[in-house]
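Of the protein chains in this complex, one is absent; all others appear in place.
Our next item is chain A:
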Amino acid sequence: MKMPVCVLRLPRGPDLNSRGFDPNSPRYIALCPTTISAFSESGTDSCSLRDEQRTRSVLRERYLRSLIAMSQKQVWFNMHERVRVEAKFGASDIDVLNFQVSDLQTPLGIQKEALIRCPDVISYSFEL
């Protein structure tokens, strides 16, 4: 179980539209249902919009801090079909669609480096 497994994974190519947070990029639209639709539906006066944006930034900053706290730590990922894997967390992408991890312990062996797709993850946990 502890032997590293040589499985060839081709690296993902660069995104065509990866200039930061682009809600019109095909990847984003396909994979990440946007929360921006939430505020375009509600009655938008500038005051509530400002409050909403401020809250959005506060919440996002806290989430980013939680990601920083998680980096280089052992994290357990609960995936579909009751699959539970452990890995060392590296980084997340901006849309929280992929997690980069190292030493992913899978039923097949240990993947030295891997990308975990977030839609496949139900929950994850770690200790501080």
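Basically, a residue touches a chain if its C-beta (ideal position, glycine included) is under 8 Å from a C-beta of that chain, and two chains touch if they have at least 3 such contacts; residues count from 1.
Simple rule for what comes next: contacts and distances are computed from a predicted model.
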item	value
Chain excluded from display, named as in UniProt, from "SRP54-type proteins GTP-binding domain-containing protein", "Ribosome biogenesis BRX1-like", "Gem-associated protein 6" or "Glucose-6-phosphate 1-dehydrogenase"	"Gem-associated protein 6"
Candidate in contact with the missing chain, chosen from A:Ala91, A:Leu108 or A:Ile122	A:Ile122
Option from A:Met70, A:Val85, A:Val101 or A:Ala114 whose C-beta touches the chain left out	A:Met70
Interface with the unshown chain - residue positions in chain A	32-33, 35, 38-39, 42, 48, 51-52, 55-56, 58-60, 62-63, 65-66, 68-70, 78, 80, 82, 94-96, 118-119, 121-128
